[in-house]
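Omission of a single protein chain aside, the complex is shown with its protein chains in their original locations.
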Amino acid sequence: MNDSDKPMTDPIKDRKDDETAALLVAQAFIIFSGIYWFLQLESVRELLELAYG
Amino acid sequence: MLTSVYEQNKRTLITSAVLLLAIAFAYSDLRLTIYGALMPMFEWFETTPFGYVGKTWGAAFATVQAVHLVGLGVLGGAVIAADGRLLGLLLSDVPAKTVVDRSHRVFVWALIALLATGIFMACGVAMKIYYLPVYWYKMLALGAGMLFHFYIRKPLLAHDIDTLNPVVVKLVAIASILVWFMVAATGRWIGFSG
Partner (left out) sequence: MNELLYNLAVMIDDTQWSTLLHESYYMYNWVESTHVLTLMVSIGILFLIDLRMLGYAFPDVPASKIAARLNTPMLIGFVVMFITGILLFYAVPVRTTQSVWFRIKMVLLVACAVNAFLFHKRMNESVASWDNEPRAPKRIRTGAMLSLVFWSVVVMCGRFIAYDWFDCDRDPNALISFVAGCVDGQTRY
């Protein structure tokens, strides 16, 4: 495909699109990681409490 | 009109769809159906030459494990250098684009080494890992990490980094460190399980 055949895209809108997608995924990962590690630590804490009181 | 909206927000729309599908998948029965359907493949892994060597030759398996660890180290170095730069903590007197681009090359080679050694190791203990939830967490984290790195992070950082929203850049760097740490930590936990 030649360069001239590519659909014309606005570089600023293109950047905004990439930024929004990145923000969406980065937030999802950070929130998921927070919940995941909190639950992991909590389950270990409960297990130790059951074992040792 | 709709085509134009799609074209202008293509990556955001595809990403949103993938995230929604991932959530739906996590709560649907499809997950169990696919899990069951994958079993013959894992049984087959153990019958491959990799599986045979991995199971019968302990020293070979341990050596590949060690190479996997070295690969993990190199991948970690590349991630920390690039994301540390994006967070403004490391190499702040070198242009961010240079650090990100050069680290990416190292990252790709390390990832190839990790995937190659990882496949070998998985074949050797296929049925053990099949029943380990932590193995599947690792695979999900790895898949998410690779998609994130190549589909989200790389195209974003291909723009002039100075023109990008600094909050987004920093969040991307934190998410990148978190996801690769998750891959490594869940990987390590496979060794403690089963």
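The chains carry the letters A and B, assigned in the order they are written, with residues numbered from 1 in each.
We take it that a contact is a pair of C-beta atoms (placed from the backbone, for glycine too) under 8 Å apart; a residue touches a chain by one contact, two chains touch by 3 or more.
Treat the numbers as computed from the prediction; the structure is a model and nothing was measured.
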Absent-chain contact - pick from B:19, B:106 or B:139: B:106
Hidden-chain contact residue, picked from the options B:90, B:116 or B:147: B:90
Contact residue for the chain not shown (choose from B:17, B:30 or B:70): B:70
Contact footprint on chain B, counting only the chain that is left out: 58-59, 62-63, 65-66, 69-70, 72-81, 84, 90-94, 98-99, 102-103, 105-106, 180-181, 184-185, 188-189, 192
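Just so it is clear, only the chains that are shown with their structure count from here on.
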Whole-Å gap between the CA centroids of chain A and chain B: 13
List of chain A residues in touch with chain B within their complex: 7, 9-10, 13, 15, 17-30, 33, 36
Residues on chain B engaged by chain A in the complex (per definition of touch): 7-12, 14-16, 19, 144, 148, 152-153, 155-156, 159, 163-165, 168, 171-172, 174-175, 178-179, 182
